[in-house]
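Everything below concerns the one structure shown next.
Omission of a single protein chain aside, the complex is shown with its protein chains in their original locations.
Naming follows writing order (A, B, C, D and E), and every chain is counted from residue 1.
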Amino acid sequence: MPEFTHLDKEGRVRMVDVSDKEPTLRVAIAGGMISMNSATFEKIHNQTVKKGNVLEAARIAGVMAAKKTSELIPMCHPLNITHIQVDFSPDKETNSVRIEATSRIIGQTGVEMEALTAVSVAALTIYDMCKSYDREMTISDIRLIEKSGGKSGRFVRREE
Amino acid sequence: MPEFTHLDKEGRVRMVDVSDKEPTLRVAIAGGMISMNSATFEKIHNQTVKKGNVLEAARIAGVMAAKKTSELIPMCHPLNITHIQVDFSPDKETNSVRIEATSRIIGQTGVEMEALTAVSVAALTIYDMCKSYDREMTISDIRLIEKSGGKSGRFVRREE
Amino acid sequence: MPEFTHLDKEGRVRMVDVSDKEPTLRVAIAGGMISMNSATFEKIHNQTVKKGNVLEAARIAGVMAAKKTSELIPMCHPLNITHIQVDFSPDKETNSVRIEATSRIIGQTGVEMEALTAVSVAALTIYDMCKSYDREMTISDIRLIEKSGGKSGRFVRREE
Amino acid sequence: MPEFTHLDKEGRVRMVDVSDKEPTLRVAIAGGMISMNSATFEKIHNQTVKKGNVLEAARIAGVMAAKKTSELIPMCHPLNITHIQVDFSPDKETNSVRIEATSRIIGQTGVEMEALTAVSVAALTIYDMCKSYDREMTISDIRLIEKSGGKSGRFVRREE
Amino acid sequence: MPEFTHLDKEGRVRMVDVSDKEPTLRVAIAGGMISMNSATFEKIHNQTVKKGNVLEAARIAGVMAAKKTSELIPMCHPLNITHIQVDFSPDKETNSVRIEATSRIIGQTGVEMEALTAVSVAALTIYDMCKSYDREMTISDIRLIEKSGGKSGRFVRREE
Partner (left out) sequence: MPEFTHLDKEGRVRMVDVSDKEPTLRVAIAGGMISMNSATFEKIHNQTVKKGNVLEAARIAGVMAAKKTSELIPMCHPLNITHIQVDFSPDKETNSVRIEATSRIIGQTGVEMEALTAVSVAALTIYDMCKSYDREMTISDIRLIEKSGGKSGRFVRREE
């Protein structure tokens, strides 16, 4: 059973040393969703079709946040990601917007935190853009969907 | 029914002008949770009791992220919050950690995005600190719990 | 004749001390433009009408950059601007996009650098979004158009 | 005729994926200028000769801003530039200061945005340092002068 | 005997809540020094007299770092300082440069961390600018010299 790699022998927080790892292509896909009332959903959905502004702002915020991941997460290595993409799928039945982010790099460590950060900040931006309209929007299901590259190989989350 | 205040007449993204608002005491409380498998929960839980390192790192990351909110959320006003607090409640039955953040300011606009950002980044930090152990941790229930101050008055979320 | 207020008697760079200034409403309007070939202009112009993406990205970048002004300009005071707005006027005759930014605050010092920074970064973002198409785009006419508030009173640039 | 590479099929803003590009030496040179009244020019010019403070502050600001390019321009890749240089040529006849910035990297994508950002922020800093003296200074001619490296080969702007 | 105000009852790191404090004029003065071999000192000293570049770079770095204090020190409140000044006194007898920084604000909490951060980063910048010449430079005596404003009144350090 693997141990927490961020804690050294005496329990002190530490950054994993990746100096000796070989750079390989790393890809991570993360997902999440934000749920809202139907009137808010309609507003966002219609915008998506007509002007796309809420989602474009959220997309840009997600991409920019991914680039800031190592400033936000204390033990994350700074990484120059070579690609980050944020996509949205509005789901009318549940009045929610699904968010998916993919990050890529040829590097010494994984990029799942970058994808998860992009999803989280995209969701927060949707909240911020619509909060005057619906204060009870809820962000959920933020999770790693898939990851490849590095010693640990490919991971695909079993979705229920 | 209130309109999206971030969109001007022609649908362009815009920042709300708060220049003429009176500064009042603003408080916001946001919550969220991260769920994991039982072995991971035990690890975190024992740390909390013994050394608190994962949660202390997450707490510090949440506080520092709250101070960066306006760098992350495109239309958020820069604010000098006068207090931000992040608390954790491990729940053994569900193998999850509940996260709650409170932000305060005497200012011209609300601080809910600061509290929501603190919760989100605290959760992402827990994920990062434990990801070598459990890749399937899920962050959910990120939401505004309570908010007061300003023209719109006090809001308390109806929790199911 | 006013002296350079950023240099002390011995020529050392210094920040102006505004501790004793009264907070007043400060407004600044800055302008600029980016010129391009006609094919690029058509692309941007059509986007504006149809999807607005290049300009929306530039608008968001300009707003976010205004919030970073004091990180970029060494002697600028950190300020919590209460409003920043970025607008675009495509001009078909000259194949250029005019950019205008307005910044507002009730504070102890002016916000012209915030407006000028918003214009500059909006222009750079337009360049970045279209550079694969036209490397010779040129940014020009970045200037303060109007400024009010503070001891020095209202300034309106004489436009030729 | 090349298409806008920042827009995917449905017009959504996106970052170009450079994961598969080979790192090569990339060099970019950008230029710009700031014009002012003669009294202000004399002030700056004499400083340059005697103490160089306005221009040294602008130089440092330009270098530091180049390092922040990917934080400012939404779709720019984070890059660890290996060199950035900012130079000034005061031109007495036109009461203007010409600014030139060179950026270098061995990397997967070009560094023209870094050079353009350095020029822009250096110009804004000159404005800020002298604005109490001349509010009508104008920044213009911000453009890419030369670029090499990568698949698209060497570009040299035809200067009129 | 006062308790550590950053630790709550259960030892968790926390930010002090200053929401209810009255804004008053806060001033802090911090000092420090960097010692070097005589050849390096001569180099810096002559630069100071002739061009001042090392010290000007350090001064600008110190001012800019003061503005970033709350990004660096986890529990520091974000503050819009209204003045920060960094001064140097080269001391030929000890081959050292003394650094002093003053910060000011009308605010709800003290600005000593801003002054101490300015001194620290100014010293690090001197080290960086000269490290190819003298790797053994040492930074020392970083301390609060004076502080006023707020409930705790005026503090002046007893210098030996």
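Note that in this section contacts are C-beta pairs under 8 Å (C-beta built on N, C-alpha and C of every residue); 3 or more make two chains touch, one makes a residue touch a chain.
Quick caveat: nothing in here was measured; it's all calculated off a predicted structure.
Checked against the hidden chain, the listed residues E:Q85, E:S103 or E:T125 yield one contact partner: E:T125. Touch with the chain omitted from the figure is made, among E:N53, E:N95 or E:Q108, by E:N53. Counting the whole complex, the residues of chain E in touch with the unshown chain are 1-7, 11-13, 32, 39, 43, 47, 50-51, 53-54, 56-57, 60-61, 64-65, 68, 71-76, 112-113, 116-117, 120-121, 123-125, 127-133, 135-144, 147, 155, 157-158. Annotation for chain D: contacts to the undisplayed chain at residues 25, 52, 56, 59-60, 63-64, 67-68, 79-85, 87, 104-106.
For chain A, the residues in touch with the chain missing from this view are 11-19, 21, 70-71, 74-75, 77-80, 108-109.
The criterion applied here is as follows: only the chains that are shown with their structure count from here on.
Because chain C and chain D carry the same sequence, their contact can be compared by residue number, and over half of the numbers here are used by both. Residues of chain C in contact with two or more other chains: 11-13, 51-53, 56-57, 60-61, 64, 68, 71, 74-75, 79-80.
Chain-to-chain contact here is organised irregularly, matching neither a line nor a ring nor a star, and falling short of all pairs touching.
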